[in-house]
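One structure, pasted below without further comment.
Excluded from the complex is one protein chain; the other protein chains are retained at their positions.
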Amino acid sequence: MSHNSFGHLFRVTTWGESHGPAIGCVIDGAPPRIPLTEADIQPFLDQRRPGQSRFTTQRREPDAVKIVSGVHDGMTTGTPIALIIENTDQRSRDYANIADRFRPGHADIAYHWKYGIRDPRGGGRSSARETAMRVAAGAIARKILPATVVIRGALVQIGAHRIDRSRFDWDEIPRNDFFCPDPVAAAEWATELDAIRKAGSSIGAVVEIQATGAPPGLGAPIYAKLDADLASAMMGINAVKAVEIGDGFAAAALRGEQNADEMRMNPDGSVAFLANHAGGILGGISTGQPIIVRFAVKPTSSILTEVAGVDSEGRETPIQTKGRHDPCVGIRAVPVGEAMMACVLADHFLRHRAQCGSFTPASLPLPTNITTL
Amino acid sequence: MSHNSFGHLFRVTTWGESHGPAIGCVIDGAPPRIPLTEADIQPFLDQRRPGQSRFTTQRREPDAVKIVSGVHDGMTTGTPIALIIENTDQRSRDYANIADRFRPGHADIAYHWKYGIRDPRGGGRSSARETAMRVAAGAIARKILPATVVIRGALVQIGAHRIDRSRFDWDEIPRNDFFCPDPVAAAEWATELDAIRKAGSSIGAVVEIQATGAPPGLGAPIYAKLDADLASAMMGINAVKAVEIGDGFAAAALRGEQNADEMRMNPDGSVAFLANHAGGILGGISTGQPIIVRFAVKPTSSILTEVAGVDSEGRETPIQTKGRHDPCVGIRAVPVGEAMMACVLADHFLRHRAQCGSFTPASLPLPTNITTL
Amino acid sequence: MSHNSFGHLFRVTTWGESHGPAIGCVIDGAPPRIPLTEADIQPFLDQRRPGQSRFTTQRREPDAVKIVSGVHDGMTTGTPIALIIENTDQRSRDYANIADRFRPGHADIAYHWKYGIRDPRGGGRSSARETAMRVAAGAIARKILPATVVIRGALVQIGAHRIDRSRFDWDEIPRNDFFCPDPVAAAEWATELDAIRKAGSSIGAVVEIQATGAPPGLGAPIYAKLDADLASAMMGINAVKAVEIGDGFAAAALRGEQNADEMRMNPDGSVAFLANHAGGILGGISTGQPIIVRFAVKPTSSILTEVAGVDSEGRETPIQTKGRHDPCVGIRAVPVGEAMMACVLADHFLRHRAQCGSFTPASLPLPTNITTL
Partner (left out) sequence: MSHNSFGHLFRVTTWGESHGPAIGCVIDGAPPRIPLTEADIQPFLDQRRPGQSRFTTQRREPDAVKIVSGVHDGMTTGTPIALIIENTDQRSRDYANIADRFRPGHADIAYHWKYGIRDPRGGGRSSARETAMRVAAGAIARKILPATVVIRGALVQIGAHRIDRSRFDWDEIPRNDFFCPDPVAAAEWATELDAIRKAGSSIGAVVEIQATGAPPGLGAPIYAKLDADLASAMMGINAVKAVEIGDGFAAAALRGEQNADEMRMNPDGSVAFLANHAGGILGGISTGQPIIVRFAVKPTSSILTEVAGVDSEGRETPIQTKGRHDPCVGIRAVPVGEAMMACVLADHFLRHRAQCGSFTPASLPLPTNITTL
């Protein structure tokens, strides 16, 4: 049992606070003899790194990762992989005025009631800075998965504005500051976010993560379901309040025949699904179809707008948060969600290999998924 | 690591298939000297039991639970509590025609690809029958929690029809067959479900679970967050496709100041929250406010309507499921969701006691929650 | 975390008390499609069963195991395997006089101080009866291991009398009542044990378990060492007070060159070890040599001889234990030790498969072990 580890066979333990000397993680269970250098990890950290546009926090750090254990001559050795990122742009003075105040909607007061102590500098352990280590772990998880697996994320909603799915184009993602697959929405979001940023406010968002090419058989009944593990992984990302798989909440409104992902046989003898309401998971086990997860990110509670709070002495006090913050934390949650998807899949890939070896039943070929989203 | 256990300090392991001789569970970690008899568990099982109205499966079983270990002279001994429920109304012939066919939207094909073998009788291990043991475990979990904790569930949506929250009344729950808190909605649902049932179809639903009176401090950063564990617990219930905490997906549309649960001090020195967008959880830790979770249940794939499937020999085949099934599995998911809430809270109650003892910081009194839903 | 489970990927959870209605276990993680019936398990239970000679407790029970979950058409399905053995020869009246007394050397008082309650009938949960489920689990573990693995146990010491290792012969084991590999020692032990039995006393013993044919690579640094897991498994058997691997305590007296298991190459290119001081484990990982474990079993504290104890009211009281007991519990510990060896190896077999797949380095053939014991 651990408060700071996730995964079972691909097991990640993180440590570090926002304004401590460094953050780090230990990855246990990675197979031996996988080529691995910092260059495999850094690009994913760069995607999540703050300060890359005016729409994310202006904290500027290189987030340069160092591998300090578990790799020899550029190959994993099967022993624990330790990663460290030094913190270089802490400005703890920013937080002096909220050390004894509890921001509404923030973890401050919950930590206080639980532990009776907290590190207030930059949110301490509750800071989204910790997610850098998840992104680093995700980069390693990707190397464990079969090469067929492609994991991608997109921001599909900011505030009340959703993308138009008919315009969904993965190639648009790198062309804007939002991981947005819809160029029209991206332009609108820029305008909206500028207004929010200038107002010192923040806004929520919805992130979608897709994994294609994952083999069937990942996950397990009853309490190791792939969807349950994905739900836990995504809900555990800072500020996430909701998770859905496939049709998600919309499935509540469907009838059985509408929700059925019907099947037929392809000429090559493989199975074709005619739809993917299930989001690639049935009975907690992957079907070979695209695995689709969406999660909602609330607006950050660190805002310039004054709200009514209390302090540790039990006095009412107005609260205004002046540090550097993301107007829409959902943006930087995209690479984090991708990383969590990679980690969960890698964990279940190893779990499947443990229990079932390399077994694939001969009688029924694996699916060719013809669904379009 | 386990595929069939959940919880860490209040740890539940279940076993059994729908049409085997029995189902059972083992509960490890329950404190000693808690009064416990079958009578503490049976009422919750009766709530979930099938065959109680025309809106649930017509399988009729007493679901009589037996305690076979861990209790002496009516008191828990601190050793593992084993529970068994005998299966008495299996009709395996119902399933002979689907033994080699894969129902669209059902776990059949995923089990086949993963294991190369499955028990097709009544869904085998993937049957919702397994959830009876969760309900039994939940009854014991409730006895571990402080007496202040009240856990209740309601069905808040069937198909596209949501309740009117202005009519939300817990007292309505036992007056209809749907755990519906809104008498008007209940009447409409009866009509709708009758039509669906007669058509041999099924429909989805949304369940809401609330826990009031839970102490602050349950949960822990970073990977033992209370909301992440609730998400996993609820998503792991059969047919669940989405989970949200507090405002959930609606939080994506909010701005920071709208989402802030502002605070003031009560005259008695306790903290009052002015809203509960967070659903009682901040930073993964409970705040003392009501803990609120909703989850979507898809329509069951076991329907009379013919859909296009394949068989284990790779032949296309129409599929019609003739056994006894629930037209809306969401109904019986209500007591299951309550039980999972109880189990997760009990687990975190023990976890908190382990790490933090009975500590409550003196400087800031616990909250008095004045929020109405 | 669990108090009543062992193993990680081959995970066994047991429940039940000596005088409850039944004992049972749940085995999680067994691979699918392994042929399994009760007939695979029963012979091992029969070896451990009491009442087979005058040297073990006269409690007589068939210990008939039933598989109630996880097997379909004679094959494992990958879902949890549940086993149950009904208790049929409880005589709880035997224990009435010790319900409130604490036998010196027995778990009674430790349970009392920990839990404030205990089931005194037959030792309740602390009874060696629980080990029947370990034996059953071990029978399934053996089916998971490669067919080359042979696990055998022997009693090598009773009281101060050790076997003569020059007479060690596995074929002698079934010819006496002690699992003794030395016919001379077996005859002497019979005389000695008769005297002890008639005196109402008991005696300690040493058990040796060997596993041959296990592949190299089982186990892992640093805290999943094969020897550490074996130490835990054996020390966890009732009444065990010491465990050693290979030369064990005798290694303390050796110099480095004496303790080195030197190697040379066989003509076929495989590695030959010239000795096995290490007991088949180096750095926590198996080497392909025979894995050798010994453990000491203390004399049972349940004796007719009167000893000085106290009762739950804090009064001094002489204690005499009149129930049916084993004069040498070490005898029946032999099949239990074998089972624990099987379970630990199966767990590590699955763990190795998870992390390393089917990898075997091509550059250095696996060992041909030429060591004789």
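Lettered A, B and C in written order, each chain numbered from 1.
Simple rule for what comes next: contacts are C-beta pairs under 8 Å (C-beta built on N, C-alpha and C of every residue); 3 or more make two chains touch, one makes a residue touch a chain.
Bear in mind that the values here come from a model prediction, so they are computed numbers and not experimental data.
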Original post:
Which residue, A:S69, A:N97 or A:S270, contacts the hidden chain when the whole complex is considered?
Top reply: A:S69
**OP:** By the contact definition given up top, give the residues of chain B that touch the hidden chain.
**Re:** 1, 9, 29-33, 78-79, 220-221, 350-351, 353-359
Subject >> Residues from chain C at the interface with the omitted partner, ascending >> reply: 1-6, 8-9, 14, 102-116, 125-126, 130, 157-160, 196, 201-206, 216-217, 219-225, 227-236, 241-265, 269, 271, 274, 277-279, 281-288, 296-303, 305, 307-310, 312-316, 330, 351-352, 356, 359-361, 363-366
Subject >> Absent chain, residues of chain A that touch it >> reply: 1-5, 8-9, 11, 13-17, 20-24, 26, 28-29, 32-33, 66, 68-70, 72-73, 75-82, 114-119, 124-125
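Here, only the chains that are shown with their structure count from here on.
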**OP:** Could you put a whole-Å number on the gap between the CA centroids of chain A and chain C?
**Re:** 45
**OP:** Quick one: report the Å distance separating chain A from chain B, using the average Cα coordinate of each chain.
**Re:** 25
Subject >> Between chain C and chain B, distance of the C-alpha-averaged centres to the nearest whole Å >> reply: 39
Subject >> Residues of chain A whose C-beta touches two or more other chains >> reply: 1, 9, 220-221, 351, 356, 359
